[in-house]
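Excluded from the complex is one protein chain; the other protein chains are retained at their positions.
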Amino acid sequence: MNTTVPAEWYLILSAALFTLGVVGFLIKRSLISIFMSIELMLNAVNLSFVTFAHEWHAVKGQIFVFFVMMVAAAEAAVGLAIIISIFRARGTLTVDQIDLMKL
Amino acid sequence: MILSLILLVPLAGAALVLLLPERGRIPAWIALLDSLFTFVCTLHLPAHFVSGRGGFQFEENVLWLSHPRISYHLGVDGLSLWLVVLVGLLAPVGVLASWKSIQKNTKAFYSLFLLQQTAMVGVFVSLDLMLYYGFWELSLIPIAILTAMFGRNLNESSAMKAALRFFLYTFIPSAPLLVALLWLYAHTGSFDYTALQAAIASGSLPSWQLGWVSVAFLLAFAVKVPVLGLHGWLADTFSEAPVAIAMIAAGKLGLYSLIRFHVELFPALAREAAPWMIGLAVIGILYGAMLALVQRDFWKLLAYATLSSLSFCTLGIYGFTLSGMNGALLQTVNEGLIGAALFLMLGVLFDGARSCQIADFGGAAHRAPRLAALFVIASLAMIGLPLLNGFVGEFLVLSGTFTGVSKGWATAAALGVILSAAYMLRLIQKIFLGEAETNSPRIRDLSWQETCTVAALAGIMLAMGVMPTIWISTMEPALQSVTQKILTVDQSPVSTASGTVASASTGEPR
Amino acid sequence: MHLVLFLIFAIFALAGAVNLLLQKHPINSALSLIVVMSSLAVLYLLLGAEFLAMAQIIVYAGAIMVLFTFVVMLLNEGREEKTWGSRTAKTLGFPAAAVLLAIFAATILRAGRHYGTISLSDGVTTTQELSKVLFRDLLLPFELTSVLILIAILGAVALARKDNGEA
Amino acid sequence: MNDPMLFLPLIPLLPFLGFLLNGLLGSRLPKALVSAIALVFPLASFALVARAAWMVHAGLALPVVEHDAPAWIVSGAMHIGFGLALDQLTLVMLLVITGVGFLIHLYSVGYMEHETGYWRYFAYLNLFLFFMTTLVLAANFLLMFVGWEGVGLASYLLIGFYIDRKSAGDAGKKAFVVNRVGDFGFLIAIFLLLGNFGTLNFSEIAAHLAAPAGLSGGTITLICLCLLLGATGKSAQIPLYIWLPDAMEGPTPVSALIHAATMVTAGVYMIARAHALFDLSPTALMVVAVIGAATAFFAATVAMVQTDIKRVLAYSTISQLGYMFLACGVGAYSAAVFHLMTHAFFKALLFLAAGSVIHGLSGEQDMRRMGGLRKEMPVTFWTMTAAVLAISGFFPFAGFFSKDAILAAAFHQGAVGKALWTVGLITALMTSFYMFRLWYLTFMGKSRTESRHAHESPWIMLTPLMILAALSVSGGWVGMDRFGAFLAPVTGTPANAGDAHVELMLSVLAVLVAAAGWFVAHSIYGRSGSQSMTESLASPRRVLENKYWVDELYVACVVRPIEWIARYVLGWIGELVLVRGSAWLMAGIAGLCGEWLRRWQSGNLRSYAAWLAAAAAVLLIFVLAGTLLGVGGFAQTISWAVR
Partner (left out) sequence: MTPDIFRILPEVVLTLVGVLVMLTDASMSPKSSRRLLGWVAALGVLAALAASLWQGTLPAGTAFYGTVQTDAFSTFFHVLICGIVLVAILLSIDTLPPDRSPEQHHVGEYFALMVFGAVGMCLLTSAVELLVVFIALEISSISTYVLAGYRKQTGKGPEAAMKYFLLGSFATAFLLYGIAMVFGATGTTEVREIATLLPAARSHLFVLLAFGLMMVGVLFKVSAAPFHVWTPDVYEGAPTPVVALMSTAPKVAAFALLIRLLYGVFPLLHPLWMPLMWVVAAVSMTVGNLAALRQQNVKRMLAYSSIAHAGYLLTAFTGSGTEPIAAVGFYTAAYAAMNVGIFALLSVVGGYDERRSSVTDYRGVLYSSPLSGGLMLLFLISLIGIPFTGGFFAKFYSFTTAMQGGAGWLVLIGLLNSGIAAAYYLRLALSMALPSAASAKAQGLSSVGAGVVLAVGIAALATLALGILPGHVLDAAHAAAQSFAAIRGF
């Protein structure tokens, strides 16, 4: 039993996850959760890459994903460091309370 | 090379002022010597100017940038000749006028002052429109900064507001000007004055847009003059700016540009704008004069008086008669001289009494007889007493307008002559005559430098009033060619000028 | 078979993502994200990206998410409070997100006809193929990541180190 | 015809030199030297004029016109030079100006001796001579205008001579501004002339007029009326006479010279000079005559009740100038000039004598505090008497001949002329009345001065008085006929040739009227200076004392409205609302937009993300929908995208 799935389904899934990431950024109140939403968006993009890599039989797409993972790791290190430092400075991670600079 | 020299000497002076220490009067002396030297250099121009020849003289043309093509193209003709000399003359006058009133931060003052001079001369001698625009904009900065730094009033924010207002009023309209310049460049590939003139005259440019281009030019210059309605900056600048700056802020640059870059560059379109400009000018004459009549503050009075007398220039320019043009240009120079003298003397009064309210003065003639005498002479020149320069300019403008443009407008404009006497004499009377007021004892007379300066200015006023031909004969060929262009436009069938003005250029008396 | 697997894990991924949004506690969100990532790893497998599936589990679900949970624990951040700092996020953000999704979906559905279908028998990209490209054609970016990671370390040190007391 | 030996330019330039010397250096020179400078230059000028007169008498043909004068304003086709011309009219004027002028300079040396601005005074006086001689010597209208404005300036400076007196300053300003109104008319006339003739030279305009020019009568009338406006300003006629009474704020010799003898006659001179134009416009002439008669009558009524000695003389001057205008209006230009000349003598004398009185009384000007000065000031009294008789028109004093000539000329001008003549005659009656009133109040009766010892003036002041008295007596003996004949080349021969019988009748009538005036004055003021008639005529008297409230009328109708418009209409609506307001509005709008845009910057990260997402959405819509739907003219892209 060898059913097939149209590539666009994968792409739709990717788009949906991406949009969910966007929504997450908008609705989450904790900085960490917002950061996770961004990771979700990156993951969504990765899915697209892999799908396209499959479609084109091009390895580059997969390698791109590999690099995205590395970048995500680096970002995670820095981002979490920033979150720690902001927690130290302000004692909270609630994004709505971190609006010292405005207008 | 002489023109470059005139441009560079003040610049070098400014640099020198900045480099040398601010000890004693060093900056002032440098500025004085430098500006005197510049003045001598500018005198070279009329001395070697070939009067009858058309076109530009003392030309310098070096390619500055190849892409976009901008040249360092300088030159003077009869139109700009005396304005350059005027700027050269007003610089030492300005330095002397500041001699006593500017005691602190002289380095900043004199370096910016000299920079301003470079910019102004640059405006008059540039024949590349981009270069011209550069100097035009550059001339705004020192005025604004000096107004803020050395504003007269003790109230800080008013000086800043005046500076801001001056800057924005003149800077924002120069935005469309630059757009227009760029548009011209985009369509002709050149910023050169003569090339552009030829291109516009050939009629190959899209006319609808060209109309807007000329409007942009007109607007930018009209603000700088200022023409009625666009004079919102004038009173504030006059009230706040230091004397040496206020005396050069109005008139010259705008009027020169109107002739050179509006009338001469867009004869056909200037022709269409003429009825409006004439109307504004005449109303401006009366409007300014009437407002001057009721001012309580002498700087404001001077501002409105200036608006009124500058409107004479506008009237002369847009009448397109040779006499009117001659008169307008002469009046531009006059205004510079008279304004400088009046500013200097009012500055002395202001510094003495720390007030610009006319009511605070009275009987100053006793304490300051020289000041009073010279002030009266300058005022008489301003109100157009014959044998002084103001009369010649006004007479030429009015006669040109009357015989060549419209009797009605000219008559209305001539009413300004009555009003001008009224407001200037009122000023004289309130300040110098009558019993002494509380502030008067603090007024001092002119120092010897100031006396010499104003006396020299008065001498020039007299000379220009008695022998205006010296000036007119050098101006006339250039202006003749301008009016000729207008005439050519008139004869071509495309002209859509309205009826009242169409008869203008033919109305010149035989 | 492929369809079933796809559907199962796609639904897993979506459910995880939605759960991520709905959970109030960051730790739950982190766990949901791990579910998404793991599901994606399976989908990668379905797409023939063997190596990536492994990397996804190890790097993402393993390393990065551990880091996240660690930080959550470290900062001891509790449940999210319901704050209403941003009305814009609702009034402007949700419609925008909806529009984005609509655009993506519409584009993909319309463009999808130029793309084929995917089945299990499409074969697998071997690690060998991958490394050939990675270490030859893309040598430079690979080397660059060292700089990137160096920066990340530096940044983490600069930002997260406590300075009080010691020099 | 260019005789270089006349040295015409020197006539104005010498006083100018005096002005420069005294004006620049006077404050540091000793008084004697200042006086010397002040006297020498006018005297030299007078000598030159006298020499020219002698040469004319010896047979020099007039006019002498300088053709190679230096250019002044040259622009395009317009060429205006500093050309001077000497003809009979000018010669008469010059003689009067420099002659009387010199005498008054002389008088001033004594009168102004104790004033602080001594040097300044003489500088101004010399400046006045410079401009006045320029005015009459000018060969074109514009140069004449130079003198015209210039004398106004000198007048302004001299009226305001007492600089710490506010009223003096006000009076000077008023004089200048009112004169400017007249100058405005003159200027317009000049433009009209320039526009229609292309030249401003008298001779060329006259030549144009002689030839059958295509000029409409309306234009000529317009030019004449504009000139007339100028003349009414300078010569203090209705409606612009209001400045002259106030001008008495100046030192008395100034009033004598400028505001009686010379400057105020400039209008008459100008009309006589431009008679070729006026002759072509009966309407204009009529206006001139009516204005003249009305002014003469009107001013005389006011003069009857004034108590200030100088104001009486001021209104008298206005009245006499009215006579001259009347003469011009009826075409008797030579009579006008004749009266101008005699008037210069006796009115200068009157003022100087009044000055002597004021001097003697240490500055008192109110006639009610004078009286009985006959004995203390005999010379002044006798010279004044001569002048009073002359102005009243008694035979054989100078005023009789000239006034008689004017009235006769008016009488011969038809019905309107008769009416004018009647007005003139009544005015003569009043003139006689108020002059004798003055005479009685000042010199007769008992002294009403308050324990001040009046004294006669020094000889340096009395000498000019005596010379002028002699001229006032004899000035008219030259006779109208001979005078008219002398001026005929300039002004033309008067049209009237009335028979001698009527002439005689008129003369006798005039003298009788003058005598009647004396009688009335005598009956009222002759007996110990009583003022019995005052109460009975209280109400008309109040009207007259307030000078018909004309000043107030002008203030209410002209000055206040202008100020009101300037302050409220222009100042508030124009400046504040339109000019300032528009700038404020634009700045305000920009500022508000800025504030609104800054609201985006709420500081909230989620909001920012929302903005970003929205912006991304808009951008994607722009790119995709724009391309697909063809919005925005992406035609090329469409054809490529929707393959």
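Labels for the chains are A, B, C and D, by order of writing; each one numbers its residues from 1.
As a working rule, a contact is a pair of C-beta atoms (placed from the backbone, for glycine too) under 8 Å apart; a residue touches a chain by one contact, two chains touch by 3 or more.
The shown structure was predicted, so the numbers you read here are calculated from the model rather than taken from an experiment.
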| item | value |
| --- | --- |
| Touch partners, limited to displayed chains, of the chain removed from view | A, B, C, D |
| Selected residue (touches chain absent from view) among D:29, D:565 or D:616 | D:616 |
| Selected residue (touches chain absent from view) among A:13, A:27 or A:45 | A:45 |
| Residues of subunit B in contact with the chain not shown | 64-68, 105, 107-108, 130, 133-135, 137-138, 140-141, 144-145, 148-149, 156, 159-160, 163-164, 167-168, 171-176, 178-179, 182-183, 185-186, 209 |
| Subunit C, residues in touch with the chain not shown (by the definition above) | 103-104, 107, 110-111, 114-115, 136-141, 144-145, 147-148, 150-152, 154-155, 157-159, 161, 163, 167 |
| Interface residues of subunit D (partner: the chain not displayed) | 587, 590-591, 593-595, 597-598, 600-601, 603, 605, 607-609, 611-612, 614-616, 618-620, 622-624, 626-627, 632-637, 640-643 |
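Definition applied: only the chains that are shown with their structure count from here on.
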| item | value |
| --- | --- |
| Approximate Å spacing (C-alpha centroids) for the pair subunit C, subunit D | 100 |
| Rounded Å distance, subunit B centre to subunit D centre (Cα mean) | 35 |
| Residue numbers of subunit C (touch at least two other chains) | 85-86, 89, 93, 96-97, 100 |
| Sites on subunit A at which at least two other chains make contact | 22, 26-27, 95-96, 99 |
| Interfacial residue positions of subunit A with respect to subunit D in the complex | 22, 25-27, 34, 95-96, 98-103 |
| In the complex with subunit A, residue positions of subunit C that touch it | 1-4, 6, 10, 13-14, 17-18, 20-21, 26, 29-30, 33, 36-37, 40, 43-44, 46-49, 51-52, 55-56, 59-60, 63-64, 67-68, 71-72, 74-75, 77, 80-86, 89-90, 93-94, 96-97, 100-101, 104-105, 108-109, 111-112, 115-122, 125, 129-130, 132-134, 137-138, 141, 145, 148-149, 151-153, 155-160, 162 |
| Touching residues (chain side subunit D, partner subunit A) in the complex | 598-599, 601-606, 609-610, 613 |
